[in-house]
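A protein chain is absent from this complex, but the other protein chains hold their places.
Here is chain A:
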Amino acid sequence: MLRFASIRLLRAMITILAVLTFAFVVLRMSGDPAQVMLGPDVPQESVDAFRKAWGLDQPLWIQYLAYIKAIFTGDFGVSMRDKASAMQLVIDRIPATLQLTIPALFLKVVIGIPAGVYAALHRQSAVDRGVILAAIFGFTIPSFVMGLLLVLIFSITLGLLPSGGQDTWQHGILPTLTMSIGGIGILARFSRSAMIEVMGQPYIRTASAKGMAWQDVVWRHALPNAAVPIVTIVGFMVGSLIAGAVVVETIFSWPGIGRLLVVSVTNRDLAVVQCILLMIAATMVVSNLIVDLLYGWLDPRLRAHSAH
């Protein structure tokens, strides 16, 4: 178990390091922060001074080593724009993002999974067809279109909900809905197909042949088996709690991580972008780890496999 944990931890660190390296290189190759920050008409001396001040005049590999060394000492850099600690800027924005992503995740799980399972158990019925249609509708419409559609209906036409900002709880409804609709569709589809596959397995027939009541067959024998693929998708959604709101926050002017990322990329605010990517990578890695542990708990065959 200790060996399993240390291998997983090492893998997680390598993943995060790879993300950081990739972000570091791409950000520096794709535009000059000095030019972006200072504007097009500043004298060359100011540009040089800016580069010197932020260490951008050094060769790339020296910058990289310095950056990695700083990260290991807990120094995540300073925002070029606000001159404040980049990590602090990011941390300040996390609650706003979670205010949207956690309720959205909740809606995805409590609507998507039961809808999919119900559809699977009533295959070919009108409800099943309705669920499939709604699910396809939900996850094929991109969130920026869905967001605008909801604004058009609920803000402009009906005048029921605000279209942007973060002043009251009502402001959170449309962005949360926008974010959850696609996920509900995906989870409904996945739960339906997982459940259909499980219900066709010989052990379900055995449970019925034993004389079990149908609802017990579903709850005790089918659902625990269908849980493995469903947990995979939910795990991915948990991993996107920080990163999943980029488009929606931008549409609804919600001051979370997503908007900070968009603004910081536009401004080439290197330290902030790197901090956000670090956060995103860390969340994804942690949720993957949790999913791995859950697999072992849900399916004893995988437990045996990971122990070897």
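We take it that a contact is a pair of C-beta atoms (placed from the backbone, for glycine too) under 8 Å apart; a residue touches a chain by one contact, two chains touch by 3 or more; residues count from 1.
Quick note on the criterion: contacts and distances are computed from a predicted model.
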Hidden chain of the complex, named as in its UniProt record, picked from "ABC transporter ATP-binding protein", "SirA family protein", "RagB/SusD family nutrient uptake outer membrane protein" or "Succinate dehydrogenase iron-sulfur subunit": "ABC transporter ATP-binding protein"
Options A:I91, A:V110, A:A213 or A:V286, residue touching the unrepresented chain: A:A213
Residue in contact with the excluded chain [from A:N225, A:S240, A:Q274 or A:S287]: A:N225
Candidates A:P40, A:G74 or A:G200 - the one touching the absent chain: A:G200
Of A:D57, A:E197 or A:D299, the residue in touch with the unshown chain: A:D299
Missing-chain contacts mapped onto chain A: 123-124, 200-203, 205-214, 220-221, 224-225, 298-301, 304
